[in-house]
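Heads up, one of the protein chains got dropped from this complex, but the rest are sitting where they should.
Read from first to last, the chains carry the letters A, B and C; within each, the first residue is number 1.
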C-alpha cells in the first residue's frame, strides 16, 4: 500500500493527483445516525481553497465535493461515505521545459527514485492539492465530534519571525476567521499580512507555525503505548505538506524546566470534576486525554516554489536551471489552518470510536 | 486494540507491565535469512538498563531477553520472533499508602478514566519499563538495517538549558557512549552530568533533547501521503514516554527562513549520485528519503516523579499529598538514547520492506 | 470500519449503494510500472453486467468505469488508483409499499438491527450491485497477475442438481465464455440453461457451484498461520453475495479418504521442477502455494428475490405479505463467475506483494 489510509476505526482512504481527473476520499467507519450537513463540508473546503484572499495563491481549483454514497435522508447510514472532487482543468499543456527537471526541495527526485517515473505535470500525488480530500473527510469528522461537544480551533501563531507571543487562553479564538491570515491576534495578523505581501513581492516564500486548541474531549481517549493520542496527532499533522515539526503541551520549551516546575497538580473543581491547576501536559497524560484542553503547535517551512532561478539537475544528472513561474502561495499558513483542523478531527474521531471499547 | 502494535510489515507487538510477571514482544515480518546476533540485542538492553551509571535510577530490573521462536541455526526463519523479559521482582509490597492517589503528571488518573481501574503498584503499562520490549525489537531491526549499510546514532543534544550548540556534522558520533550522558561533545557532556547530579541532589528532575542521525538510507523509502517517512518517525518517537516534541531537518527554526534560503539545491557528485548541497530537508522530501542523512530532534520533559511533596487528589476526589520516594531517574535523556535508536530502527525496517513493492 | 477494505498490500476499498449516486473503489498498493489496459477492465465489467443474456436479470445498470487517478501515460504510477461507476438511474420512485417490510433471506432485517435504519430502496450496500466495484478492482489485479504469467479461470460447475461431473483437467477452459451459462462443458451448459429458463418461468430461482482454476502461481505464496492462501481465498469468495460454502483441493469429499490415499507424492519432473503426482492438496500445502494448479469450489444459494408472495413481517413486527416484482436473476451463477475471478485475483495480487518480503 502507498500509505493513503488514515485511522483504524474512522478510516479514511484518499486518491488523486493535482493534474489528474479528480480526487476522492472514502470514509469507512462513520457510525450510522449522524446528521450530515453537506454545506458545512463545503464551507471547510472554502477555507482551504486557493484564491480566497490576496495572500494566498491565485490559482483556480475546483473544490466542489460530491457525495456518492453513505448517506440517506440526511443521515449517515454506517456504510462508506464516498466523496469525489473533480479537478477543474486537466487540459494538456506543454510541460517539456520542466518535465525532466528536479525542482529543489520538491518531491520530484524522491518520486522518481521511488517509483521509477512520475507525473511531471505538477506535484502529482505529492501536491498539496491532495489535502482537499483530507479537508472533506475532516469536515465529516468535525461534525461527528461537534455532536459530542468537541471543538477544534487552529490558527496562525507565527509567520516568519512574527509571533502572537500569547498563550491561546489570552486570545479570542472566535476571531480566527476575521482576517485573511487566520490569526486571532489582530495586531499580529496585520503585521503578518504585511510580511506575506512583502515576501510575495520578492518572489519568495516564508514559513510559520499553526497552533491548534481542542476543547471538550473527555478524559480517557488515546492508547497507552504506540498509539498515544499525541503521537497520532503528531503523525497526522507531520503528514501535511511542508510540516517540519510538532510539539504539544510544554513542547520544546518544557525541557528546560524542572519536574517540580513542570508537573500539573490535580484538584477537584466545584462541579466535582478532576482538573489540573496548570496544563503543561497539553491535555494528555500517558498518551490519554485528561479532560483539559488539548493543544499543540506545528511548524511549516517556507513553500519550495519560488519565482527565482535556482540551480538543479535533470533526470540525466545534468546541471539545469529551474525557473519559477505560476501562481503559488507566498505563505502556506492561512490555508494550512483548515488542514490542521481536519487532521486533528480525523485523529480524534478515530480515538472516540476506539474509546468505546475501553471497558466491557 | 490497545495500540500495542507498531508497523505494517515489520510488525512489532508488545505486552507487559512494570509490576507484572514479565514483558514480551513479537516481531512478525522479519524476512528469513538474517543472521541474528543475540549478544547484540543484549548490548542494546544494557544501554537502556537502570543502574548503568550514577546519573540514572539505581533501581534493579531484569533485562535478560529470552528468544522463544523465529530463529533456527542462527538465522531468522521468516516466522514470528517471540521474546520475553521476565520482571525480576514482583514480590507483593504494601501499596496502600498510594494505591488510590493520582501522582501529578503521571498516567494514574487517565488510566482510571479510561479503563475503570488500574494497576496501582506502579505505572503498569504506562511505565517506561514497557520500553524494554521496544529496545529488544529495535535491536533486531537495527541488525536488519545494518545488513543494508544503515547506521542509526542518537545522542543527547541538550539537558535543561545546556546544549551542544553544534550541528551533528561537527561532532564525532563515535564518542556517544564514551560518557554516561551519551553526549558526543565531551565538554557539554561534563556540564550536563554536573547539572543532572545537582538536580538529583535537589530531589528534582530535568528534561532535554535527543538528536538522531541516520546514514545510509537509499533514496525512495517512505510514502507520499499519510505514511510519510518523517511522520512515521515522528509518531514512533512521540510515543516514547515523556516525549513532548519532534522536529526534523530545519524544524521549528526553519519557519523563519525564506524559501530562497531554505531550499536544498540538487547537484550530481563525482560518483554520479544525486545529492543536495545543503540538507535542511533532513534527508526526506515529500515524505520520501532522498539519500542524504536523515536527522531529527526529540524533546523530553522532566520526569514526573520527584522527591518532594506534591498536592493532588485521590480516586474519591479528596485532596491528598503525594510523597515521592524510590529510586527514579533525575534525567531520562541518557536512557532515552537507545529507545530513540530502537524506534527509528522499527520505522526504517518497516519502510525498507514497504519499499520493495514500490515498483513491479 | 464497516469492513469495506480488502487486502493488506494490494489494498482495495469500495463504497456505494444500489440506489445511490454511484459506486467507487480505490486500489492502494498497485506497484508502479504496470501497463494498464482500460478496455480490459471494461470487458470484465461486461461479464458481470445485467442484461447480457436471456438467463440473467434484464435490469439496466450503468457499468462504465471512470479512472480518476493513479495512472499516467498508460502506466500505473504507484499511487492509489481511484475508480468510480455512476449509477444510471436514481430517480426517486414510490417505495412506500415495501419500505418497512423485511424481505425473506435478504439483509433488510439485519441492516436495520445493525444500523438502526436502512436505505429501503433496494439492497443498499448489501445489494450485489456492490460487486461492480470489486470486478473493476479485480480486473486491475488480473492484469498484474497476467504480467507474471498467472491465469484465473472460473466457470459454472453446477446449477441446481445438474453438474459437469468432470474434473477441471477434463474440460476445455477456453470454452467458458462460449455459452451464456459460462460452463465449459457444452452438454451440461445446455441442460443448465434449460433448467434456468424453466425456473425463471416459474418465478423462482436456483443455486449452483462455481469452480475456479488458477495456473501459473509459483511455489512460496501464502502465509503459514492465519493468512493461509486458501483461507484468504475462502474469505474473499465467501464474502460474495449468496455464497454459502467453499472447498479447495479434495474438499468435503476428501474427508472419507485415508491418508495413504490422499497424500500427494513429490517427484522431480524432466525440467527439474518439484511436482506432485496427484493434486488433492489443490496447489496449496500448509497455506503456501506449491506450484501446482490452485483450484476451489464455491456454493451459491438460490437468489432470495422470487416472484411469489411470501410471508414476512414489517419493522413494527406485524405480519405482512412480500410480493416479488422487478427483474431479478433466476440464477446468479453466470454473473458470479467474473466476481469469483475478481476476488481470487485480489487475493493473489496481495500475496504476490507479500511474497516479495519472504526473504532478505
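Operating definition for what follows: contacts are C-beta pairs under 8 Å (C-beta built on N, C-alpha and C of every residue); 3 or more make two chains touch, one makes a residue touch a chain.
As the structure is a prediction and not an experimental result, all values here were calculated from the model.
*Asks:* Considering the complete complex, which visible chains touch the unshown chain?
*Replies:* Those shown chains that the absent chain touches are A, B, C.
*Asks:* Going by the contact rule already stated, which one of C:47, C:125 or C:211 would touch the omitted chain in the full complex?
*Replies:* From the options C:47, C:125 or C:211, the contact with the absent chain belongs to C:125.
*Asks:* Have a look at A:13, A:79, A:239 or A:312 and name the one touching the chain we're not showing.
*Replies:* Of all options in A:13, A:79, A:239 or A:312, contact with the hidden chain holds for A:79.
*Asks:* Using the definition of touch stated at the top, determine which of C:32, C:136, C:303 or C:342 touches the missing chain.
*Replies:* C:303
*Asks:* For chain A, which residues reach the chain that was dropped from this view?
*Replies:* Chain A touches the chain not shown through residues 8-9, 29, 31-34, 78-79, 144, 147, 224, 353, 356-360.
*Asks:* Using the document's contact rule, name the residues of chain C that touch the chain not shown here.
*Replies:* 1-6, 8, 14, 102, 104-107, 109-111, 113-116, 123, 125-126, 130, 158, 160-161, 199, 202, 204-209, 218-228, 230-232, 234-236, 238-239, 241, 244-252, 254-268, 272, 274, 276, 280-282, 284-291, 299-306, 308, 310-313, 317-319, 354-355, 358-359
*Asks:* May I ask you to list the residues on chain B that touch the chain which is not drawn?
*Replies:* Chain B touches the chain not shown through residues 1-5, 8-11, 13-17, 20-24, 26, 28-29, 32-33, 66-70, 72, 75, 77-82, 84, 114-119, 124-125.
Heads up, the rule we're going with is that only the chains that are shown with their structure count from here on.
*Asks:* If you average all the Cα positions, which chain's own average lands nearest?
*Replies:* Located nearest the centre of all protein C-alpha atoms is chain A.
*Asks:* Averaging only over C-alpha atoms, locate the centres of chain A and chain C and give their separation in whole Å.
*Replies:* Each chain's C-alpha centroid was found; their separation is 39 Å.
*Asks:* Distance-wise, how many Å sit between the C-alpha centres of chain A and chain B, to the nearest whole number?
*Replies:* One centre to the other, that is 26 Å.
*Asks:* Chain A: which residues touch two or more other chains?
*Replies:* Each of 1-5, 8, 14, 114-116, 125 in chain A touches at least two other chains.
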